[in-house]
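Every protein chain of the complex appears in place save one, which is left out.
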Amino acid sequence: MNTLSSSPGRLALRRFLRNRTAVSSVVFLLLATVVSVFGPWVMAIDPNQGSESPFVSPGALHWMGTDIHGRDLFSRVLVGTRISLLVGAVGAGVSVLIGVTWGLVSGWRGGRTDAWMMRFVDVLYALPTVVWVMLTLTLFETRCVGWLSERWPASIPAFRLAAMMVSLGSVSWLTMARIVRAQVLSLRERPFILAAQSIGVPPVRLMLRHFLPNLAGVVIVYLTLTVPAVVLYESFLSFLGLGVRPPQASLGTLIADGASQLNSVRVRWWLLVFPAGLMTLMLAALNGVGEGLRSAFEPRDGNGD
Amino acid sequence: MIHSLVQQNALVRKTGVFCCLHWWAGLFESLRPGLSVRALGVVLSVCAWVLTGCSPLERADLVLHNGPEPETIDPQILTGQADGRIASALFEGLTRFNPTNGMAMPGLASHWEISSDGLTYLFFLRPEARWSTGEPIEAMEVVWSWRRAVTPATAADYASQFFCIRNGRAIVNGELRDASRLGAEALDAHTVRVHLENPTPYFLELAASRVFSPIPRRAVERLGDQWIRAEPLPCSGPYQLLSWRVNDRFRLRRNPQYWDAAQVTAERIDILCGDNPSTALNLFLNGEVDLISDRKIIPGELGPELAARPDFHRFDYLGQDFIRFNTTRKPFQDARVRRAVAMALDRSRITARITRMGERPSAAVTPAGTGGYHPPAGLSYDPATARRLLAEAGYPEGRGFPAIEYTFNVGSRIYEQTGVEIQSMLREHLGIRVELRPLEWKTYLAEMSALNYDFIRGSWVGDYDDPMTFLDCFLSDSGNNRTGWKDVRYDRLLQAAAAEADPQRRLGILREAETLLVVEAVPVTGLYSHVGLYAADPRKVGGIWPNRMDEHPFFSMRRIRP
Partner (left out) sequence: MARVALIPVLLWVVATLSFFLLRAVPGGPFDRERAPASREVEAALKARYHWDEPLWRQYGRYLGNVMHGDLGPSLKYRNHSVNDLLGQTVPVSLALGGMAFGVAIGLGIPLGVLAALKRGGWADYAAAGLTLVGVCVPVFVLGPLLVLVLGLWLEWFPVALWGSWQNAVLPTLTLGLYFAARVARWMREGMIEVLRSSHVQTARAKGLSETAVILRHVVPVALVPVISYTGPMLADLLTGSFVVENVFQIPGTGAFFINSFFSRDYTMMMGMVLFYSLLLQVLNLFSDLLLRWVDPRVGS
């Protein structure tokens, strides 16, 4: 318990703002998001428009060069960042949604429900996630796309992206669930919860107004750490050929394409350096934010509970 | 000095690693008595031991990179080209391939006689032909092997190669249950007589193919389907099998019992298996690999740059890339639409910008020069006519045209890049909107067979040097058709060609059939003919020549020593 009048949230914010790495990371991320979302519109270069000048190295006309079809790499990288951020955010969001709900319910109910729910988590832990992701993506591609192509073909790319985000999120929620459950178990015995219960506050209200704010710290930290994991997973899927569909591009697909430039015969360095560099910076920034949040939310006295 | 000591003395290495790990574990243990991190340490030591215990294999005379691990090297059931290469090192047929031009030359049979009508062949086996385990190879074994190949229970996918032999088709289809009715018999210990259904000009090349290789009867009777795992494996080819490590390598040793063993100079050959093209290239550039025999294992994006080097060899190859149209549903039900799309494609743009290996753009289905044949030109690039045809079909300037999908497999970036070009060409010339639909391999095959596509990428590699291998894919009842197109006229033309004895007239009939296929009906339209690429430093490796069949027999390969 603190003796200051400010809320824990505001304290954390103050601590966060003092952390220079964290703040610069946030600024970078915001900048990247804004530029990637609005950039292509403002610059009016079509990332899918081929031209007659393939493999041009970076210069005045094409800031990051062009690829084999003569498409401007800069606009493709912007669009790719947009999609990667989207996939990362929504994927992590899905995992948070499932994980928090699961952990909350499991921790609150306790007893046998808790035991069974955690056992289910154990089962999923035992299943190699790559298999699951490949299965769901392929199943979606074959069963659902056919059904959709008859009714609403224009939505297919959006649905594909959604399928990927959901499947990526569905393999990352396990750790979140465990952590939330542990937190709930410890919070459950706190005086203010017991007091609220004795007054007769209904459980749902209890969870929303009392638990969630206290969980927010942990959840946000893990959110910022799950996003990089999801983005990297998507790039791995692109390496396998299961990632975002062409001509859409994500940083993952751009990097997977660019990885072939690591050879000793002919290196078109811009095809790898720019997407990989940007992704590294983005992930580093996300990490910085996560770390900053973590240390901001950590109680200073170190009692550990 | 320590460096070289460590490198050479394995015992020093092992002891060193062990000590390091135990010191580390001891440190941890001091933190918390009873903490058995030592157990972890032991596990890690064992791992390191296992590793450092593996002494590196001595380098073979020739090291080949063959591409991915073969599904099987049993010559009767294999289907992949990489699989066939390994099998061809171990087994030989009545004829074998000439390394300079891929044509047939005497193999296990020293000579043959062909009847004047071209329907009966008499093969005379060499008396000195033996298995690597010493038993003689006799005519009865050859006939027995062929009978086994056509028996449906063997499940040989290439059993269709036997259709040219009398009763071959009937036995494979299950209409005739008795495989001994196959039109091949052993007249004596060294003579095989074969009766063909039709005069087949390419029969000698067929006899060199893997499925026609005799297999060791004794091993099969002992081990059944898994006879190929016999140790020692009886081999009839220039090499025998020493060891087989999955996803690593095949180790081959020269076969002294081979009838032509005098010509075989490389004592040991290693065939590496892996499926990362960049790695294969690195191994080649490093000198660890002497020959890369499969184009698939050479990085596609670097093809043009590599082909300019003296140690990479480009050649025209017996393969064709094309596009299949689904003729069972809109919009490609209408032949005019198919023709319009075929004419709106600028194939030379694809070969110049995407594939860049000097492929010949072609709208036909058969590569030029196959067996001395010249295919019809097919529909050439003509956007104006294409637009007119599309308007005639009811979609002036692409208005009202349904959105269609171009399906392709995600194997190589080239397919995706080709798709992007096709997309832009159709949008530009016809105003049609095309979505790209990449699928992974098996899904791609399933969708293609189920006719669940609009238009789809396809390719075919010839089994023998004759246009028939390409054209009979599109027969009405062929499983390789996969377009839903059936035309009795086409079937009849191919039948007539098969029965025709005069080679020139035969090629003329085939040309007529192909004109019907790629100019009139167009269920399929060609894109370009394949160009092969293999890597071999001419200063290090000899006895390999580029040929259309991409056959590089092992008996002629040699390591050139300075």
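For clarity, chains are labelled A and B in written order, and residue numbers in each chain start from 1.
One rule holds for everything that comes next: contacts are C-beta pairs under 8 Å (C-beta built on N, C-alpha and C of every residue); 3 or more make two chains touch, one makes a residue touch a chain.
The structure presented is a predicted model; accordingly, all values stated were derived computationally and were not measured.
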| item | value |
| --- | --- |
| Touch partners, limited to displayed chains, of the chain removed from view | A, B |
| Touch criterion as defined above, residue of A:G111, A:P128 or A:P191 at the omitted chain | A:P128 |
| Touching the absent chain when the full complex is considered, from B:E447, B:D465, B:E514 or B:D550 | B:E447 |
| Touching residues on chain B - with respect to the absent chain | 13, 21, 24, 30-32, 34-35, 43-44, 47-48, 50-52, 54-57, 69, 71-74, 77, 79, 152-160, 172-174, 225-226, 228-229, 245-248, 272, 274-276, 278-280, 282-283, 285-286, 288, 440-443, 445-447, 449-450, 459-460, 478-480 |
| Those residues of chain A which, in the complete complex, touch the missing chain | 119, 122-123, 125-131, 134-135, 138-139, 142, 175, 228, 232, 235-236, 239-240, 255-256, 259, 262-264, 272, 276, 279-280, 283-284, 287, 294, 298, 300, 302-304 |
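By our rule, only the chains that are shown with their structure count from here on.
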| item | value |
| --- | --- |
| Of all residues in chain B, those that touch chain A in their complex | 278, 281-282, 285, 299, 301-302, 305-306, 353-354, 403, 405, 410, 413, 416-417, 419-421, 423-424, 435-440, 443, 446-447, 452 |
| Sites on chain A touched by chain B in the complex | 50, 54, 68-69, 138, 141-142, 146, 149, 153-154, 156, 241-242, 245-247, 257, 260, 262-266 |
